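This report concerns only the one structure given below.
The complex appears here minus one protein chain, its other protein chains still in place.
Going by the order they are written in, the chains are A and B; count residues from 1 in each one.
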Amino acid sequence: MYPKDLKYTEQHEWVRVDGNQATVGITHFAQDQLGAIVGVGLPDEEADMEKGSELADLDSMKTADQIFAPVSGKIVKVNTALDTQPELLNEDPYGEGWVAVIEMTNLKELDHLMSADEYEAHVAKEAGE
Amino acid sequence: MSMPLIFEKSKPGRKAYSLPELDVPKNESPDLLPDWAIRKQNASLPEISEVDLVRHYTELSRRNFGVDQGFYPLGSCTMKYNPKVNEDVAALSGFNNIHPYQPEELVQGALQLMYEFGRDLCEISGMHEASLQPAAGAHGELTGLMLIRAYHESRGEGKKRTKVIVPDSAHGTNPASAAFCGYRVVEVKSDEQGGVNLDSLREVISDDVAALMLTNPNTLGLFDENVTEIAEIVHNAGGLLYYDGANMNAIVGVVRPGDMGFDVLHYNVHKTFSTPHGGGGPGCGAIAVKKILAPFLPVPVVDKQGDLYTLNYDRPQSIGMVKGFYGNFNVMVKGFAYIRSLGAEGLRRVAETAVLNANYIMRRLEKYYNLPYDRHCKHEFVIDASRQLQYGVHTNDIAKALLDLGFHAPTVYFPLIVREAMMIEPTETESKETLDAFIEAMIEIAQLAETSPEKLQTAPHNTVVGRLDDVTAARRPILRWTPPEE
Partner (left out) sequence: MNYVPHTSEDRSEMLKTIGVSSIDELFSDVPSQVKLDRKLNLPPAMSEFQLMKYMSDLAGKNTTTDRMVSFLGAGVYDHYVPSVVKHIISRSEFYTSYTPYQAEVSQGMLQSIFEYQTLMCELTAMDISNASLYDGATAITEAAMMASRLTRKQEVIISQAVHPDYRRTLRTYAHNLELNVTEVPFKDGSTDIKAIRDLVSDSTACVILQSPNFFGCIENMALAAEAAHEKKALFVACVDPISLGIIAPPGEYGADIAVGEAQGLGIPMGFGGPHLGFMTCRKEHMRQMPGRVAGETHDNQGRRGYLLTLQAREQHIRRDRATSNICSNQALCALAATVYLSWLGKQGIKEVAEQCVAKAHYACEKLSEIPGFERKHSAPFFKEFAVKTPVNPEKLCKGLLEASILGGLPLGRFYSGLSDSMLVAVTEKRTKGEIDALCRALEGLV
């Protein structure tokens, strides 16, 4: 449920690191909490992101939520397939449901992210509350 | 059978309209309307005969459920009977065929009505001045907050006071209105009695708070007994109190927001004062305020000078306008007619009976459904489906099953602080027999949940369509008809 090769944030985003490029998405837990995702507000390509700033906006049937940039940098790629197929976020959150690729400007920020094990513990705690 | 759209009944050359022969010479000069100003492709409006047009919309009306069809216990919406005489008076030519820019001396009746309606609304709420301009409750909320903001700005505290406190049980419009007034929303938790948690309130209150928004009774249908204390805490910090009047039907004639310490309220005239909801509007969100907020009211304000009623635009501290002209006048006519036909005693009886009816249903249902807050309710109450959940039956299933039994469903999944919430508001106009029939239906559903939950999970069965695929509708929105490809 939480691939070992990814890094995670407390707000349930995942990050796949490839050199200075970070692919970002939401975790299985996040999509499960949201329920059927029906719309996505995607950022503009080329936009500069500060860590923690709003990256995308998600609409589900029962709520609306935001995804925050887990790292700072420039957005180099956006998954525009989500515009017409928001269900990819539910069906394949770590694959075709990726949200954006950020070209990182500060690799040190990665140190603050969680490992899969740490994240799993975080989720267990949150679910218990 | 799905029903064709009006466009699917269209046939080229048919028409319903008639217009007089053009009796002026037609100026054919091409300069009249230059080519760039002319429409290139005609709008494809349907072509249909008048009788088929009437049958189409009559048939559609038969696929719609209103208060005149049956019991409509939709919580927080006050779906009471809409008196027919109010429709008749509102249809008078003298209230319809008048232009808002007609000279004041030609619309004295309309202005007098607005003036008196405003005075009545002030008396009923314990306030000093009113504005009838807002078009609906949410619009009234936004306007009220704008007044609060203007008030703080006039005292040089506009920049400092950036927050509006909203309880977690509030209507969604409260935080949305606050945000659209440029405020940051701070949520305050409810206590175990369903009221505002005073400790949480004390924690968040400070001199950066512009206002607290409260509905009392709240969306759980519970009266907050600490209301005077809440008012004191907020006022002591320099903040003002906003009263969300959505639940006025519970207290009209019994207790007044102004006396509870509130500085401004909006009415949902279409709730408390019986004007029809029209399938979602038009409404009237009149507001009334204490003296301190009066200078900031939107313009124009109806004044009376001697025997003459006037529209006063000369209010230098006014926030301006929040919509065109003076508000939804025709809705005011109906609300005013309602107040005047009931009078003081009639209005008090509204609140008393609304509260009686709600408590009656609540007590008769408590054996069958979980009651998250067990105390006298006001005009509405909240139950949840936690007992039914063990059989896999959700609130939504219960709501849909009610449709099969000839009732409109209660408000579901609101307030957000109760899981599987179902909010029931019977209103004062329903007889004991109607309430009993609804109670029996709810009991039957509770029993079905145990014996044959699948019947509920697949409901409704008797409606013109079954449960609709809302997920696909949202993911692949089809928001207009398009002609089939040839």
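Keep in mind that, in the parts below, a residue touches a chain if its C-beta (ideal position, glycine included) is under 8 Å from a C-beta of that chain, and two chains touch if they have at least 3 such contacts.
Keep in mind that this is a model prediction, so the values were computed, not measured.
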Touching the absent chain when the full complex is considered, from B:205, B:220, B:233 or B:260: B:260
Interface with the undisplayed chain - residues on subunit A: 38-39, 41, 57, 59-64
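Here is the rule we use: only the chains that are shown with their structure count from here on.
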Whole-Å gap separating subunit A and subunit B, where each centre is the average of the chain's CA atoms: 38
Touching residues on subunit A, where the partner in the complex is subunit B: 36, 38-39, 59, 61-62, 84-87
Interfacial residue positions of subunit B with respect to subunit A in the complex: 413, 470-471, 474-476
